[in-house]
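Got a structure here, written out as structure tokens. Questions coming.
Removed from the display is one protein chain of the complex; every other protein chain stays in position.
And now, chain A:
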Amino acid sequence: MAEEKNRHIAFICSKGDLDMAYPALIMGWAALGDGIDVTLFFTFWGLDLVTEKRVDRLEIAPVANTSFKMSMMGLPTGNWGIPNIMGIIPGMSAFATWFMKMKMKALGVPPVREYLEMLSDAGANMYGCKMTVDMFDIKDEDFLPCIDKVVTASDFMDMTEGAQIVFI
């Protein structure tokens, strides 16, 4: 009897905003907990998640984010968004970032750096995208230790044959 291939899920992480860092981490962690193989491929802004200089400085900006409501900060403003004119005030992104980090901490969600370490320790494979690594001039020593290596798009296709692929 042919050995059944284990389920494999691969995430392409292309965004470097704080809120867009978490989907792959949360779903990847759930997958590992259930015995599913996990691969993470970091490309373009997603490389911020795995570079030493950027990982602790990911931000969320209220400008042009229509989902961002003032009521999230406990104001009795119902469905009113944060006016873009307020979003451009210096410090608003820092404030929104601080606020989101506080909310995540209260839920027991670890910071991105620690989350990546957990996934790596649990057996996830993580790769940087060669083309954007070259474009951004990122060196091997700039990466967090969780990055196994830098691979081409074609390598990624080979490594994820039969996997379910999620683009974030």
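Simple rule for what comes next: contacts are C-beta pairs under 8 Å (C-beta built on N, C-alpha and C of every residue); 3 or more make two chains touch, one makes a residue touch a chain; residues count from 1.
Convention: contacts and distances are computed from a predicted model.
A.B. asks: Among "Aspartyl-tRNA(Asn)/glutamyl-tRNA(Gln) amidotransferase subunit A", "ATP-binding protein", "Thiol:disulfide interchange protein dsbE" or "TusE/DsrC/DsvC family sulfur relay protein", find the name that the UniProt record gives to the complex chain excluded from display.
C.D. replies: The correct option from "Aspartyl-tRNA(Asn)/glutamyl-tRNA(Gln) amidotransferase subunit A", "ATP-binding protein", "Thiol:disulfide interchange protein dsbE" or "TusE/DsrC/DsvC family sulfur relay protein" is "TusE/DsrC/DsvC family sulfur relay protein", the UniProt name of the unshown chain.
A.B. asks: Give the residue, chosen from A:P83, A:G123 or A:P145, that touches the chain omitted from the document.
C.D. replies: Hidden-chain contact among the options goes to A:G123.
A.B. asks: List the residues of chain A that touch the chain left out of this view.
C.D. replies: 6, 26, 29-30, 32-36, 107-110, 117-118, 121-123
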